[in-house]
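Missing here: one protein chain of the complex. Every other protein chain is in place.
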Amino acid sequence: MSEPGISANIGEELLAFAKKLFPITRSITGEGVRETLGHIRHLIPQLQVKEVKSGTKCFDWVVPQEWSISEAYIEDSSGKRVIDFANHNLHVVSYSTPIDQELDLEELQGHLHSLPEMPDAIPYVTSYYADRWGFCLAHQEREKLKPGRYRAVITSRKFDGVLNYAEVVLPGESSREVFLSTYVCHPSMANNELSGPVVTAFIARWLASASRKYTYRIIFIPETIGAITYLSLNLAHLKSHVDAGFNVSCVGDDRLYSMIESRAADTLTDRVAKHVIKHIGSPTKIHTYLERGSDERQYCSPGVDLPVVGLSRSRFGSYSEYHTSRDDFSVVTADGLRGGFNYVKTCIDVLEGNQTLVTTQLCEPQLGRRGLYPTLGARGVGSSVDDMLNVLSYSDGRTDLLRIADICGVPFSRIRHAATALLREDLLRAQP
Amino acid sequence: MSEPGISANIGEELLAFAKKLFPITRSITGEGVRETLGHIRHLIPQLQVKEVKSGTKCFDWVVPQEWSISEAYIEDSSGKRVIDFANHNLHVVSYSTPIDQELDLEELQGHLHSLPEMPDAIPYVTSYYADRWGFCLAHQEREKLKPGRYRAVITSRKFDGVLNYAEVVLPGESSREVFLSTYVCHPSMANNELSGPVVTAFIARWLASASRKYTYRIIFIPETIGAITYLSLNLAHLKSHVDAGFNVSCVGDDRLYSMIESRAADTLTDRVAKHVIKHIGSPTKIHTYLERGSDERQYCSPGVDLPVVGLSRSRFGSYSEYHTSRDDFSVVTADGLRGGFNYVKTCIDVLEGNQTLVTTQLCEPQLGRRGLYPTLGARGVGSSVDDMLNVLSYSDGRTDLLRIADICGVPFSRIRHAATALLREDLLRAQP
Partner (left out) sequence: MSEPGISANIGEELLAFAKKLFPITRSITGEGVRETLGHIRHLIPQLQVKEVKSGTKCFDWVVPQEWSISEAYIEDSSGKRVIDFANHNLHVVSYSTPIDQELDLEELQGHLHSLPEMPDAIPYVTSYYADRWGFCLAHQEREKLKPGRYRAVITSRKFDGVLNYAEVVLPGESSREVFLSTYVCHPSMANNELSGPVVTAFIARWLASASRKYTYRIIFIPETIGAITYLSLNLAHLKSHVDAGFNVSCVGDDRLYSMIESRAADTLTDRVAKHVIKHIGSPTKIHTYLERGSDERQYCSPGVDLPVVGLSRSRFGSYSEYHTSRDDFSVVTADGLRGGFNYVKTCIDVLEGNQTLVTTQLCEPQLGRRGLYPTLGARGVGSSVDDMLNVLSYSDGRTDLLRIADICGVPFSRIRHAATALLREDLLRAQP
């Protein structure tokens, strides 16, 4: 694969795009999702934005009403706004019902959410499926609230509308598919979750201009209800076409590379991600499916059984800033995003380059007369010759190049390079 | 399962029963076995005592003659009894032929057995299949014997009689069977082997009053020849009905929990016992089949191949008092027996509760609207919700609840509890 669509300063590009999307008021439905998808479509014109009506049944779930919000604040008896949604999207519980009510501090406390153990952080709280209203604030701010009367105002609306998601399908030489999924429902948090759609959008842009063996199906959805909705519409197709899949989440910090195994734990996707993570060189962590938490929950559920693994840098739930206002651009950086992008891209490179080959000659071929082996025999040969001999020795029509790379303990790219040289000499052929 | 048949002071009850049976002169046949089985039948009226005639061929073996003994002693030239079977059952070699003979100490020594390395212990010695006579004594007593004339008297008899064993079958909802075996041939030793029949008798009493999915087949037999006899009579039935089996031995001391793997090492019974032992919390030991020694030798032999594991606290051969007079109620205690009882019972609880389930919904069901999931989404959910999500995520119709508990690393009871809640909501169904 050539590398159009990737600029030298990809990290900065990713960061700039993330900063543009950060302030948008996203939830599982609504204008914020549409605005976000609109920005992504600027990168990938092929992107199709879909809508599913409120009330649509999706397996055990029903698409909820659409939610919109225009303002939300609490003012004290002097009229001073002590909390204001205009200052931070996280100040209001997502899907809060409308309210305009005066109440004592004591009563107000029942509608406030804060984290005593992280007193400067605003927590992220949602109530998609039960009617309530609430505000979130830093615990240190909450403690400053004096007894007295307050007025709580939320100007919001739930109504029969739509749930939106976006999809792009990039056809390849084969109709076999690689599936990528990421989510666009989190407001104003950087790693979980702007990094996922930002990195995935740039992956899609790169793939659109690359040569592709596989067909790529890439979706930007609200978490959980979006994945379930998408599966309810596309399950049969996915089950019959997808060879590998990735749920991309929390790929923007520069602290770790991690993955979440599929439920089966040994799919092609698992092998690819484990290989890539092994050679990526930074601190890494392989989580079992027990530590799942994002849409891999749906993709790997019984009866769905897609070969989907989670790709993350620092995975949701495992870093202190998770689901608070502190998950910002002190966590997500250009280096972190570039690492996340390369991580996903390298997985795709391995998938694209992987093949099961078989030798065309019995015994070792005579590499020397093809200029691939030193004609002077002495005490050792170089590693590129070793790579070729290993590819020849293990290409028995059952062992794919990825498996050979793992047997040899070397990065896939070296084995792919050796295989290419041998294919050129007709010393290997593809196993049909 | 409800818990009738288990009193709060089960440990004391077990110990009292063991003390009642301790003095009886047991061997592989004879009155002592019948008396012991009679006491057990007081606990389990359904118990059937069987008899097999001497001379009956059982695979490679023949049921031996019955042995009875009324007295055995050695007196010195002054008429003083220096060893007397009336003082301890172990003083005579089991199945000794009758004798009444005067002889020098030198000649007598050839008929004495003691343990120089454990000078205060009387060893346990048998000679079931070769005619000989002998006495056993503490080595420190043997060293006090002065040269001179002695008279050795054993008033015993071998005759065509019967071999006895007892069996109880407790029918369950299913005709699939759980098999329990323990042995009643050891005289006056507490851990090996009164603890086995004592604990098993109370397990049978508890099961008799419990609701049962499985049918339980429980036998009290003489070791080796009893197991071989029982198998020769019931092999076809056992091979076609038994799903799990336990050989219960040495379950009365409070030092360790241990098990002996079946020969196959990965049967349902092995999985159950390994799970239970992992969560039992005390020092534990898993022995491979190489360390077998009791009737699991027969149950797992080639062609028999029953899924039987051995359950022990401190296994035969692994504790210093084994097969001596020191295996008494300083070794076996109320706490030890209660632990042994709970160990066997917990294995049965797991078997009864285990099921292979399958989800009724594609993707995660919406637990929130069923009151099983918090409607307010924040940074984490509790472990009971995690248990439910794990049961749903792994119940694919192939993975039983026990496997799920092992995947999750939590006690089976937690997973069973979660499954029960989900079955109640029709979110799971049994895999037929």
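Order as written gives the chain letters A and B; numbering starts at 1 within each chain.
Keep in mind that, in the parts below, a residue touches a chain if its C-beta (ideal position, glycine included) is under 8 Å from a C-beta of that chain, and two chains touch if they have at least 3 such contacts.
Just so it is clear, the model here is predicted, and its values are computed rather than measured.
Trainee: Touching the absent chain in the whole complex: find that residue among A:140, A:175, A:361 or A:420.
Mentor: Touching the chain that is not displayed is residue A:361.
Trainee: In the complete assembly, which of A:192, A:232 or A:395 touches the absent chain?
Mentor: Checking the options A:192, A:232 or A:395, the one contacting the hidden chain is A:395.
Trainee: Which listed residue, A:63, A:408 or A:422, touches the chain dropped from view?
Mentor: Answer from the full complex: A:408 touches the omitted chain.
Trainee: Quick one: say which of B:79, B:302, B:371 or B:432 touches the chain that got left out.
Mentor: B:302
Trainee: Sort through B:127, B:375 or B:413 and give me the one touching the missing partner chain.
Mentor: Of all options in B:127, B:375 or B:413, contact with the hidden chain holds for B:127.
Trainee: Provide the residue numbers of chain A that touch the chain removed from this figure.
Mentor: 358-359, 361-366, 368-369, 375-380, 389-390, 392-397, 407-408
Trainee: Which parts of chain B are in contact with the chain that was left out?
Mentor: Chain B touches the chain not shown through residues 59-61, 93, 113, 123-130, 132, 224, 227-228, 231-232, 235, 263, 289-290, 292, 297-298, 300-305, 317, 322-323.
Everything that follows uses one rule, which is that only the chains that are shown with their structure count from here on.
Trainee: Please report how many Å separate the Cα centroid of chain A from that of chain B, as a whole number.
Mentor: Computed from C-alpha means, the inter-chain centre distance equals 55 Å.
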